[in-house]
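Heads up, one of the protein chains got dropped from this complex, but the rest are sitting where they should.
Each chain gets a letter, A and B, in the order it is written, and its residues are counted from 1.
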Amino acid sequence: MSRADPAVSPAGLGRRRAVGFMLPALVLIGVFLVFPALWTIYLGLTDYRLTGLAAADPHVVGAANFTEALGDDRFRSSLWLTVQYVLGSAVVGQAVLGFALAWTLRNRPGPVKRITEGLVLLAWILPSSVVAFLWIALLDRDEGTLNAILHTPGTAWLLDHPMSSIIVFNVWRGTAFSMMLYGAALENVPPSHLETARLAGASTVQQLRDVVLPRIRGHVLTNLLLISLWTFNDFTAFQITAGGPEGRSEILPMYIYNVALSGGRLGFGAAISFLVLLINLVFAFAYLRILRGRREVVVP
Amino acid sequence: MTDARRAVGVIMRATFLAAVLGFFSLPLLWLASAPFDAHPTITASVPSLTLANFRSLLDNPYVLSSLRNSVIQAAASAALVVVLAALAAYALSRVRVPGRDALLYVLLLLSSVVTGTAAMVPLFELATRLNLIDTHLGVVLTLSGGLLPAAIFILKDFMDATPTSYEESARVFGASPLQILGHIVIPLVRPGLATIAVWAVANVWGSFLQPFILLRDPDKAPGSVILYTLYTEGGSPRLDLISTFSLLYSLPVVVMYVFVSRRYGFRFHGGIKR
């Protein structure tokens, strides 16, 4: 293996050694991720249930679960709510607020930065069931803290604005990740370039568009891919609204839970999980298209 | 003119930060008040101070052991995820494997299936066949499998960002790839590893479904599972115990975060390559 060999990294990591480095992770992923995931996808092709006759003798039903789901009003409304949830809380909420925080706090060490970052991170690391109680206490109709502060007694935030409530909740919950990622990304932007642009009379918006964005495009992509995926699977809001009232905040993870665990229809639930995977893929392609330019990240 | 513009900027920044601070601290009030309230409701109020809730909570035989179990499961998963992800991310970053990004993203997608409700039967059957039911190891491996793709995905970005010139010179002096990784690359990405570790711990700390279906003995159950026991037979929450337990249950994660951020720094360390 000479230095000219393109397959050898600067650290002298040949293909074989590289495989050795990856092997432990690949084995674990293979056994505890890929295998059960493929099994779940297979279950999506059956009428398997947790109990009852269909548990004793499940049948392969082909695409029946998928056609049923796509023809079901409740699934379609749930899908639409989920898209709102992901766009509203992750793509707009977390990413924008996270960027705004990273931008505001950059190059500004001190207690304000530490306290702000600490609080934002606290919201991210607290256990989800605890967080759910916190938000119920905040938004409750009769005795909620928010109504006490706003002097709006009796405003039923969770009933009148269920989607907005859980969207705001998820912004609170997940902004930390975007803030950290963009914080790192902004270190890639040479201060001198920003200074030059500012002296040339560029407004903040122009600076962001012309100087910052081209340099952090890859991070925006990484960030959007991850937070969308996580938000698509986020179940915490279930403990706040239980999907109600009347399914008006029943996003897909809750729908799957209701179908698979409460209803015992594991095959159908698995099929929905697979549909969520496909929708994520669509989102990924959309992000790639919009941010096309720098990286070759996903070209399946 | 520019002074006015600057002043407006300062005011806007201060307003923005004040709003953010308010927004992020407001929901936390309940956690600060309810555990000390003799008759907590779901309102955050000035409590009629009592520590009785803590006393009755500590009478629960599973509370302290559940926190210990949470620590075991979270620490083991985080260690596993960080080490395996660091090795894999380094290799993926330094060696061109065709289609590696697509592969990573597919794994990421599959991880979203496995962490959902629908995968519980396959996970349970898998653990049964591997004789991992009712073991910490089963919980750790299952949860780590779900976390690894995202950890590799993020860490690979860090690894991509570290300059390769040090590695080349270390290689000239005869260092092995493992030594190079350990002595040169890891120190450079340490804040990132710390972040991934905290992320993994927070994830494991909060997860309920997997430990619940994989464990049988409540002496092995983590805090997330024990929290669910604090309800009545009719499913009403015992808020006195739940609020108090929530506080105890949250503290270790917060302490860990403070410790890690002091010790290792806590950020996605910059310089990610352009």
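Worth a mention:
Assume a contact is a pair of C-beta atoms (placed from the backbone, for glycine too) under 8 Å apart; a residue touches a chain by one contact, two chains touch by 3 or more.
Note that contacts and distances are computed from a predicted model.
Missing chain, UniProt protein name: "Sugar ABC transporter substrate-binding protein", from among "Sugar ABC transporter substrate-binding protein", "Branched-chain amino acid transport protein", "NADH-ubiquinone oxidoreductase chain E" or "Hydrogenase 4 subunit F".
Among B:34, B:63 or B:202, only B:63 touches the chain that is left out of the view.
Contact with the chain not shown here comes from a single listed residue; of A:52, A:111 or A:201, that residue is A:52. Those residues of subunit B that touch the chain absent from the view are 41-42, 59-63, 72, 75-76, 79-80, 82-83, 120-121, 124-125, 128, 131-138, 140, 178, 181-183, 186, 212-213, 216-218, 220, 225-226, 228-238, 241.
Taking the whole complex into account, subunit A touches the unshown chain at residues 49-56, 136, 140-142, 156, 158-159, 239-242, 244-247, 261-264.
By definition in this document, only the chains that are shown with their structure count from here on.
Remark: subunit A and subunit B have CA centroids separated by 15 Å (rounded to whole angstrom). Against subunit A, the residues of subunit B that register as touching in their complex are 13, 16-17, 20-21, 23-31, 34, 41-44, 80, 83-85, 87-88, 90-92, 94-97, 99, 101-102, 105-123, 126, 141-142, 144-146, 148-150, 152-154, 157, 164-165, 167-168, 170-171, 176-177, 180-181, 185, 195, 198, 201-202, 205-206, 208, 223-224, 227-228, 242-243, 246, 249-250, 253-254, 257, 266-272, 274. If you check the complex, the residues on subunit A that touch subunit B are 6-7, 9-15, 17-19, 21-22, 24-26, 28-29, 31-41, 43-44, 48, 50, 97, 100-101, 104, 112, 115-116, 119-131, 133-138, 140, 143-146, 148-149, 172, 180-181, 183-188, 215, 218-219, 222, 225-226, 229, 232-233, 235, 253, 256-257, 260-261, 266, 269-270, 272-274, 276-277, 280-281, 284, 294-300.
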